[in-house]
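All protein chains of the complex are present and in place, except for one that has been dropped.
On to subunit A.
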Amino acid sequence: MKQVTAIVQPSRLASLKEALEGLGVLGMTVGRAQGYGRQKGHKEIYRGAEYAMDFIDKIRVEVLTDDAMADKVVDGIVAAARSGRVGDGKVWVTPVDTVVRVRTGQRDNEAL
């Protein structure tokens, strides 16, 4: 099993969710995230005082999937999230040892 984690532009969340539904992904976890990469931050000005906003708002998406689906999920996220500009985000895949569905106690692939 794999966990696919994606950091993407907030505006891309809706199309990203559509793309994953199209692939048959049955669930995901989403949270707000802040960070910076190549895009760097931006400046804001309040009463003439400049504030460096180093951390930019992003969305963090986490999807659990079986090994066979992982690449398709990654490709789906990349296609949905890409604008071609700096700041589109990153996607990475990590191995997962164990998954348990809390309601039934089912484990691993049955719990996905």
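One rule holds in what follows: a contact is a pair of C-beta atoms (placed from the backbone, for glycine too) under 8 Å apart; a residue touches a chain by one contact, two chains touch by 3 or more; residues count from 1.
We adopt the following convention: contacts and distances are computed from a predicted model.
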Its UniProt record identifies the chain omitted here, from "Ammonium transporter", "Acyl carrier protein", "Phosphate transport system permease protein" or "Elongation factor P", as "Ammonium transporter"
Touch assignment to the omitted chain, from A:E21, A:E44, A:D57 or A:E110, lands on A:E44
Omitted-chain footprint on subunit A covers residues 44-51
